[in-house]
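Okay, structure first, notes after.
Every protein chain of the complex appears in place save one, which is left out.
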Amino acid sequence: MFPCNPQSALKEKRVAIVGCPFSGGQARGGVDFGPEHMINAGLIDQVKELGWDVTFEGHQQFEQLKPAANEDPDVGRLKNPRYVSAVTKAVSGVVEKHCKRGEFPLTVGGDHSLAIGTVSGVMAAYPDACLVWVDAHADINTPHSTPSGNIHGCPLSFVTGAAEPCPDVFSWVPKCLPFERIAYIGLRDLDPVEKQILRENNVCAYTMHHVDKYGIGRVVEMALERINPGLQRPIHLSFDVDAMDPAVAPATGTPVRGGLTWREGMYICEALHETGKLVAMDLMEVNPVLGASEQEVQATVHAGLSLARCALGETLL
Amino acid sequence: MFPCNPQSALKEKRVAIVGCPFSGGQARGGVDFGPEHMINAGLIDQVKELGWDVTFEGHQQFEQLKPAANEDPDVGRLKNPRYVSAVTKAVSGVVEKHCKRGEFPLTVGGDHSLAIGTVSGVMAAYPDACLVWVDAHADINTPHSTPSGNIHGCPLSFVTGAAEPCPDVFSWVPKCLPFERIAYIGLRDLDPVEKQILRENNVCAYTMHHVDKYGIGRVVEMALERINPGLQRPIHLSFDVDAMDPAVAPATGTPVRGGLTWREGMYICEALHETGKLVAMDLMEVNPVLGASEQEVQATVHAGLSLARCALGETLL
Partner (left out) sequence: MFPCNPQSALKEKRVAIVGCPFSGGQARGGVDFGPEHMINAGLIDQVKELGWDVTFEGHQQFEQLKPAANEDPDVGRLKNPRYVSAVTKAVSGVVEKHCKRGEFPLTVGGDHSLAIGTVSGVMAAYPDACLVWVDAHADINTPHSTPSGNIHGCPLSFVTGAAEPCPDVFSWVPKCLPFERIAYIGLRDLDPVEKQILRENNVCAYTMHHVDKYGIGRVVEMALERINPGLQRPIHLSFDVDAMDPAVAPATGTPVRGGLTWREGMYICEALHETGKLVAMDLMEVNPVLGASEQEVQATVHAGLSLARCALGETLL
């Protein structure tokens, strides 16, 4: 009831906020405003109040990485491939740097293609890390299977090697994450090839069906037992805000009915914090342009802030 | 996590959609438009996409069964008794026929009095079947106890024999379903005599209190252990959309606060599908006229479609 939460994976409580105003991994404008809204709503001070030193050196500047209008043609089905590759390569370096300094990178998106960068960056610093991916979507389409060509639906195919052969544009991406170290929570909208990849590789995947069946408490427990027995591994949490039910977080690009409740989302973050092994977090797909009202935008930003705080040690008691 | 779901109770994957535009078992117009809305919203194609052969020979024609204006006086408290009896007898024959052909009858209502037909039809084909009744209501008032006289609140009293002595108008209905083969899920609005019948006959009844207490996963498990140990029996699922919370399925005749969440409703259908023993489903009480807005109607129809898909094998993974 009164857990002691040694953040044992990190020696010091230092968070580096990595603001990533990027929307090139999908088609809807506005998700690039996510980081600005999160910062303006008080992210830095809220994390400081939890006892962390916080560094934030301004949002990442991706404009200079953007190819000219006609210099980034599709590669196969992939849209904006050079732009996404350059941005995620930069993010990878930044995240790796923070990790190696012993800091906790909190990467705020932006669209989920950014995870090509965050996952490869975390794995470069912590080769034995595991990944908890909280999302309505599996984001593991390959360059060949993606129906839309939006790379935010593909990041896990790059870092796991499911995308092989990988287009040259992404040749820098290491195959750094074994399938057996991924746990999904919150899935409810998968493409057929994604289902196939998960089944063939026996990936630990808890859909909303499992959340209903076992409850969120047991789901997190089982996920960790599976990918991180004995809690030996550092944990990277990549949280797509569309994992939450649209009633809770409506301002996002690909909302899907039947998602996590407010409390279930917070619970996941709280429980991962309690392990003491969380070393990095992504908070993705808050799109302030897509709220039907200012209230919907505020609700979504508020949910994002609360998820971050819970992952960084805020407790109810 | 990746269950193998042999639909072992059926040799082939063939669904027969039985559209029943009928509202004579209750007082509010509009529920007779339910089947049309479900078909127009894509039911047939959605079931086909799950790998089933689908037959749909047009909606049942009940007009010719309707007595003239003054030729169907109440019998005791029962309203429209001859009309309900004739319609449900016809439905019983259709459902029995489909079952005996090895098809899965998906009966789309229409009001829940239709279950006099679906239950007796299923039991004629599968005398050892059991019934999972998902509903806010127990629908087991007798011809003598019904406060309203609306027969949609009585179907289970006819098929279990609780209605005995049965009015002559319904003398065709067989006492075909033993109490110990019924499991209720979602109950929250029962009349006193209904509570008494359930208690006296020790019927397996999980109210919303039990859903809260045990979680939906354990409730379905316990219900099946009780009425279908070892999963030896074929299962008939009769789903009244008012089992869902009115926030999820508002367009229905007798909504009751505190119902199943979207996910709990889907979970029941998914879990019954996983047994491999589901042989028939009713989807009842979608009333497109009763939505407060077009959005409420769409939400309810969408919920109904999703329930049917889940019962027929749609999975998140």
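Each chain carries a letter (A and B) given by its place in the written order, and its residues are counted from 1.
Basically, contacts are C-beta pairs under 8 Å (C-beta built on N, C-alpha and C of every residue); 3 or more make two chains touch, one makes a residue touch a chain.
None of these values were measured; they are calculated from a predicted model.
For the options B:D74, B:D128, B:E180 or B:D212, the residue in contact with the chain missing from this view is B:D212. Those residues of chain A that touch the chain absent from the view are 1-2, 215-217, 262-264, 266-267, 270-271, 315-317. Residues 187-190, 195, 198-199, 202, 204-215, 257-258 of chain B touch the missing chain (whole complex, contact as defined above).
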